[in-house]
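Pasting a structure here, questions to come.
With one protein chain held back, the other chains of the complex are shown just where they sit.
Here is subunit A:
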């Protein structure tokens, strides 16, 4: 009884392994550029990461439940774009249906939910490989943005969709409040609610979860739908920040999303990791991005550094964890 105690106490802080890294980044950043540690710059970092962090939240839950979703990044652009096109007149690139502009946010969320539900349908009902299904959906859903817009950027957007991504609440961007609140809900839900814990059970040992009376299929559907909704919300925030919906919105995000989740301690094999850990992963990536930009590293070279960070993080966790990774 006495021997394992110290290890356990360490295990409890596993979520926080990236906190020292964040501190180091803050110190290094402060030395490299005096503007780094200003409120303005740090707010900027948070706002830039707000949208992508929602994808990390979604992906972390999906990974913990032992599944996979690549298509989230396409939903980011497509869900708000379709919602906007349902609302704006044909002259502005819409379908000319004339739906009220206030509906645009609910519509975007519904589109996201529908994409998630379709993923779930193929993966759970037809028992197809999550990797291949969502890879195909990544391509299809992005095509659903390019097709109707014919590759054009949507500029004339209803006021309501711009609000959340551009407003300030109590001096901080609304997007940061929203992301923070959702992460808090996620941390609580996966830590303290039965439904949240069932994600760990399903990802850890699906047969055991079923034998324990967990409604596995229903929970998995829920996770995929929630993932789609969060991706759509990320798209809404990003739309507000940029003021337009371009054809490339969200494209390429998924790699960063996986990187953040994995260095934050979420296992690709399911059943392991926490939302708090995933959040620290997002922050690390955001800070690195910011520092690289501030010290003037060319955007063309930055991918090399991101990739290296992922590899180093994996090696550190391999050495700290002592177990071979699959």
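In the analysis below, a residue touches a chain if its C-beta (ideal position, glycine included) is under 8 Å from a C-beta of that chain, and two chains touch if they have at least 3 such contacts; residues count from 1.
By definition in this document, contacts and distances are computed from a predicted model.
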item	value
Protein name (UniProt record) of the chain left out of view, among "Fe-S oxidoreductase", "Formate hydrogenlyase subunit 5", "Quinol oxidase subunit 1" or "Simple sugar transport system ATP-binding protein"	"Simple sugar transport system ATP-binding protein"
Options A:68, A:200 or A:258, residue touching the unrepresented chain	A:200
Chain not shown: contacting residue from A:77, A:94 or A:271	A:271
Full-complex contact with the absent chain, from A:212, A:295 or A:312	A:212
Absent chain, residues of subunit A that touch it	1, 4-5, 8, 11, 188, 191-195, 197-198, 200-201, 204-205, 207-209, 211-214, 267, 271-272
